[in-house]
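Only one protein chain is missing; all other protein chains are in place.
What follows is chain A.
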Amino acid sequence: MLLSAGDIEAIWLTIKLAVLVTLLLLIVSTPIAWWLARTGSWLKAPINAIVAMPLVLPPTVLGFYLLIFLGPDGALGARLNQLGLSPLPFSFRGLVVASMVYSLPFVVQPIQQAFSAMGQRPLEVAATLRSSPWDRFIHVALPLAKPGYLSAAVLGFAHTVGEFGVVLMIGGNIEGETRVLSVQIYDHVEALEYGQAHLLSLLMVAFAFCVLALLYAVQKRSNSTTSIGPY
């Protein structure tokens, strides 16, 4: 049994979405994670909570609010409308924004953890070696946080690939635009095309397993060169 044109289109769209979301999230999450890992501000707890919200909220709730917020009458949607930008819901760009919100904790948290775990010491050492704050960040903090970034990228990617509720709420089911893999499987099941659904589901299971196995293998290997420990 082969993949249909629609299946391939959905796979391609899913990969495109996940790659884009992951890249954008890695950039957005870095300052958030850095701030959360170092601050002593009272704002840390509420910001942490906001970042973690998608972990506990039903995706439909998230999708619902995003739909309202980004819609033509929503707070952000109206503003975009004024600027002459097309509305985000039911478009690929809307899907990107929604996925970023949905996958945010999966990217912020591993990076934040990596920054916290390295502690102040390596940065202090670098400071005594005439390394400026920016130089310290690039040449000490980032390399030491590499396993955290790896986990973040893998989890962010995998999680975006697997989302369903939010996509359906904000993206709908438009072929080539918002019909991602999980929605495609749902469609197959609705249409009682169990064979197609099986094939795509199996692909997802294999993908999830490979990604996680790779993640753990890499994490184990890089432990010795990134933990500051007693060195």
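Just so we're on the same page, a residue touches a chain if its C-beta (ideal position, glycine included) is under 8 Å from a C-beta of that chain, and two chains touch if they have at least 3 such contacts; residues count from 1.
Criterion: contacts and distances are computed from a predicted model.
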From "glycine dehydrogenase (aminomethyl-transferring)", "ATP synthase gamma chain", "Molybdate transport system ATP-binding protein" or "Small ribosomal subunit protein uS15", the hidden chain's UniProt protein name: "Molybdate transport system ATP-binding protein"
Residue among A:Lys16, A:Arg121 or A:Arg221 touching the omitted chain: A:Arg121
Selected residue (touches chain absent from view) among A:Ser116, A:Ser131, A:Ser201 or A:Gln219: A:Ser131
Listed residues A:Pro46, A:Pro72, A:Pro143 or A:Gly195, member touching the removed chain: A:Pro143
Contact footprint on chain A, counting only the chain that is left out: 121-122, 124-133, 135-136, 139-140, 143-144, 146, 224-231
